Structures are given as structure tokens and as C-alpha cells.
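The complex appears here minus one protein chain, its other protein chains still in place.
A and B label the chains in the order they appear, each numbered from 1.
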Amino acid sequence: MNRVMINPKVHSLHNYRRKTTNMIMLVLAGVSTVIAIVPLVWILFYVIIKGAAALSWDFFTKLPTPAGVPGGGLANAVVGSVITVGIGVIIAAPVGVLAAFYLLSSQTKPFGQVVRFATDVIAGVPSIVMGIFAYTLIVLPQGHFSALAGGIVLAFIMLPIIVRTTEEMLKLVPNSLREGSLALGATEWRSSFSIILPAAFNGVLTGLMLAIARGAGEAAPMLFTAFGNPFMSVSLNEPIATLPQTIFVYAISPYKDWQAKAWATALVLIVLVFSLNILSRVIIWWRARQLGSGNR
Amino acid sequence: MDKDQFNKPVVLPKLASLGLTHSDLIPSVEPDIKIKIRNLSLYYGKFKALGDITIDIPKNKITAIIGPSGCGKSTLLRSLNRMNDLVPNTHIDGQIILDGENIYAPGFDVVDVRRRVGMVFQRPNPFPKSIYENVTYGPRLYGLRKRSELDGIVEHSLKQAALWDEVKDKLNQSGMTLSGGQQQRLCIARALAVQPEVILMDEPASALDPVATLKIEELMQSLKESYTIVIVTHNMQQAARVSDFTAFMMIDNPQTRTGKLVEFNVTPQIFTNPQNKQTEDYVTGRFG
Partner (left out) sequence: MDNEFNIQEQTSLSLSTRLALFWRHGDQLFKAIIIIAAALIIVLGTAIGYELWINSELSRKAFGLSFLFSTRWDPAIDRMFGAFPFIQGTLVTSFIALLFAVPIGLGVAIFLAELAPTWLSRPLGLLVELLAAVPSVVYGFWGLFAFIPFLVRPLSESLNQHLGFLPIFQGPVFGPSRLAAGLILAIMILPTISAVSRDVFRAIPVTQREASLALGATRWETISQVLVPYGLSGLLGAVILGLGRALGETIAVTMVIGNNLDISSSVLHPGYTMASIIANEFTEATYDLYLHALIEVALILFIVTLGMNMIARLLVWRVSGKTKHEARA
């Protein structure tokens, strides 16, 4: 039969072309990675340079001065962020962790699938839509903006993150641990709380950290819930300022000193968010390694 | 154990005195050597996986590499088509000479080595594409595009792999719909489609049932007329059935765990009259 031969002479030129294409593509892949990192580096540098110039201890201790008057700080926004995120965590953490326990024990049950689906739905809701939801649910009936509403909307946003991360971390705990505890006669919930949860504690912590990093940075939902407040407030029923919302208002304002403060705020926010992110990833990586080698 | 064992050049003894009847396994002249492995040592980082291995792989014969698990059989096999290059931190001393050229020489065309030295893996790994596309994957890389040419290659390769009759009416079906044995023959056809000179098989039938295994072994016999075949197997009976030459490998000691060549000879010799005590212990089943 007349077979087509792969002719070494002909295809060595073709091979050269193939190798060149290969090299070009691999280089392009590397170049895209560089391009991807450039904005990160740029943002970091810019925020650090502009923010450090305007940052001082006053930032955390003093209240805002009127526009155009230099000095002052954003102590109210710092406190506001702590309060709103705190409320969010207090609400979302127990519900999220408990729900994660449920998901862990119901991998195939239909109700579990529905819960999983609902978690995905909530995770995918744009934060501004979440803000609208909280507005119709809380602000409208109450008739005023409030720190509580801000905390609640953050709880909604944080919830899916906590559920997902906790579940992932609980799954990492070797089954043998749970079975061993049950075999000793401990009840399900005791096993869960005294054995599994501590084993997964780091993981749960990282879930909380990632959720806090997300919640602390949200500005859009705050516009319709906490709304903002130029004065210091710790009341749950009053509107309250938060760091991201302050950046938003100050950044688009025409006042140079407000813009400077916004840079300082941005720096504080980025440092907070990045630290939480990096720390939690380190913990996850370290934990997975620990448990992985323990499983051998 | 004599240390010189490992450095002796390969010698093919006359076997008439053994009274064997497979005369085609008894070379009266030295056969052509397709691949000369010379003092090959391979390091994964600091770990010396292969120690100073020297073997002549004869052309158009089936050479089996046997030995207990972990002795480096697969590592040796993968060195023959430079698949070990894909593992980070690997380092080679020595040479592997294919038709007179050292494939590890700097600047040697790796891509071409892999075409000339094809490989079939332990678990069948067809692409999730049609049977036709699986076989034409290789040739198309080399610029063969015309439908008529490709059709011819597909038919020829599948016939060589003893799969044509079973799939000729369903070439457009996905390769994943075939049985395990058929998938493995598809992988063989795929490897044949790029017209290699050597076919490496890494425990090709270990994931298959006995009937499929038999088919693969028959296939090997028919393929050796046109190709040089090197197979790694942990199944001694298979090696004894199928191969013309056998290389027996072992680790030198439990601390360093470097794989060494203990003995290389025509297959009947290895199994009925091994020169080395370790070989004898292995083939008689005293360990391994």
C-alpha cells in the first residue's frame, strides 16, 4: 500500500516552525502574567506613596474637620467599620459555621443540594443589589439609615464566604478523627464541637478573615444602609461612617484635603485587606500540608 | 556479588548447547543494535535513580526489562524517549545512542526523538476525541493535512494495531467509548501513526483482562518485524512468553536505592540458566 511517509528532510523545517511557535506562545503566556501583575504593583505603590504622606496617628484618633480645613482624622469611620463588620461577623459566623456543618453531613441529600445552590445564589448577588435588598428589608420599615442595617447587609455578603471556606476546611479534617470520636461513644454534636471544630479551627478562622477582608472593603451597600456620618457614633440606630464609603465620598469631592484623607484611608484599607488575605492563605497552605502529611 | 557484573560489556553466548528449539531466538551473528545505552546514570535531584547502566537494545526484537518494583525499570524506559526531561531537577550522565547519535547530546531535537521513539503507557490514555482524531493527532502535527493521506494513515495504523476491523465503522465515535483493551490498541495505533522506529511499552497490559492481554502480546510479535520494541513488565511469565531479550534490574542496596542492571541476555538464558544468583532468585520467585 502506498503510504505517506513523514519525510525527515521536509519536516525538519516544519519542526523549526513548530518550535518557534512554541517559544513565542510560551513567552506570551509569561508576558501576560507580567501584565497581570503590573496593575497590582502600580496600585500598591500609588496608594502607599499617596497614603503614607497623609497618614498619621490623628487618622485613628481625631474626627473629620470641615471640608477645606486641614487636620483632623477619620476616627468615626474607623469605629464605624469596626462596628459594622463586627455586627456582620456576629450574625454571619454562627449561621455560616453551623450551615457548613450541615453541608458536611449531607453531601448527597437533596436538601443539601438546595442549600448549596442557595449559597451560590447569595454569593453571586452584586453587592449593590444586596444593599438594595437590605434597604427594602430594614431601612424602609425603620424609616432611617442605621449602623445595624449596615452590619446586617455585611452579614449577608459575608455569609457565603464563611459557609464555603468552613466547609472546605471541615472536609480537610480526616474522617478517621470523627469516626474515632464517635466510636468512643461521643455524640455527634460533641464530636463536631470538641474534636472536629478545633481541628478545623484554623480553617474556620481563615474563612472569617477572608469574609472580614471582603466586608471591610464594601462601599456600595453602605450607601443605602449605614449611609455615613461626619460625627462619631456608636449607636446601632444611627447612620454611621465606614472606611470605604468615606473613600468614595472624599475621593470624588473637589477638596484636596479630603482627597488626601481618602488616600490615607485607602492605604489603611489595603493594608488591612491584604494582611488578612495573605495571612489566611498562609494558614490554609500550612494546614493542608500538615493534614496531608498526617494522612500518610 | 561481583562488582564487575555491572561493567561487563554485553556478550551473547551461543545457545545451541542448551538444546533450545526457538532457533530464531538464537542469533548466529550479532543482531543490529538499535539503541546503545552506555553508562547511563540518572539523578532526580540528589537521588541517584539509575546507576551506570549499559545495554544494547537489538533492532527488531522485543527486549523486556524486569525486576522488583522500585528498581528503576520505568525510569530507564522513560530515558529512552527523554520523557524524564519533564520531571524537574533531573540530570543524566552517560549516553543513549540511537542509530549512532546520542539523544542526550546538547541541542539534540527532543521533539524528533519522541516521534522516533514512541511510547504506550500502563493505563490507556486516549484523548477525549474521536478514534480518527486520536490517530491523526500525531501526523497532523507534522503538517499532514490532506484527508486522503490521513485516511490512509488511520487505516494502516489501526490495522497494524489489530483494531481496524473492530472500529472501521465507527471512526467518528469518541475513543473513550472503547473497552480498556481496545483503548490500549488505539493508543498503540496512535503511536504508530507517526512512524516511529522504536516502541516503548510501560506495563502495557497490566490494566487489562487476560483476553485483552493476549491480544496485546500477539500484537507485539507482529509489530517487531517493523519496529524495535522495549517493554517493562512486572509479569515474568509475560516477559518469558513475549520477549527475545531480557534485562533484569535491581536496586543496589536499600539505602541508596539506585537501580542497576544485574543481567542482560537472551530471554531463554535468563529464565532457564541465569548467570547471576540474584537473577536466579528473582525468576524462580524466591523474592520480588
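By definition in this document, contacts are C-beta pairs under 8 Å (C-beta built on N, C-alpha and C of every residue); 3 or more make two chains touch, one makes a residue touch a chain.
Small disclaimer: the values here were computed from a predicted structure and weren't measured.
Taking every chain of the complex into account, the chain not shown here touches A, B. Among the residues A:Pro110, A:Gly124, A:Gly143 or A:Pro254, only A:Gly124 touches the chain that is left out of the figure.
Here one chain is not drawn; of B:Arg114, B:His156, B:Lys215 or B:Lys260, the residue touching it is B:Arg114. Contact with the chain not shown here comes from a single listed residue; of B:Leu98, B:Ile131, B:Ala191 or B:Val283, that residue is B:Ala191.
Remark: the omitted chain is touched by one listed residue; of A:Leu13, A:Ala53 or A:Leu98 this is A:Leu98. Annotation for chain B: contacts to the undisplayed chain at residues 81, 83, 86, 88, 111-115, 118-119, 121, 123-129, 137-138, 141, 176, 178, 180, 183, 187, 190-191, 194.
Listed for chain A, the residues touching the missing chain in the whole complex are 18-19, 21-22, 25-26, 28-33, 35-37, 39-40, 42-43, 46-47, 50, 94-96, 98-99, 101-103, 105, 111-112, 114-115, 117-130, 132-133, 135-137, 156, 159, 163, 187-190, 192, 213, 216-220, 223-224, 227, 244-245, 247-248, 251-252, 259, 262-263, 266, 269-270, 273-274, 277-278, 281.
Note that only the chains that are shown with their structure count from here on.
The geometric centre of chain A is 52 Å away from that of chain B, both derived from CA atoms. Against chain A, the residues of chain B that register as touching in their complex are 109, 111-112, 115, 139, 141-144, 149, 152-153, 156, 194-195. Per the touch definition, chain A reaches chain B in the complex via residues 1-6, 10-12, 14-15, 18-19.
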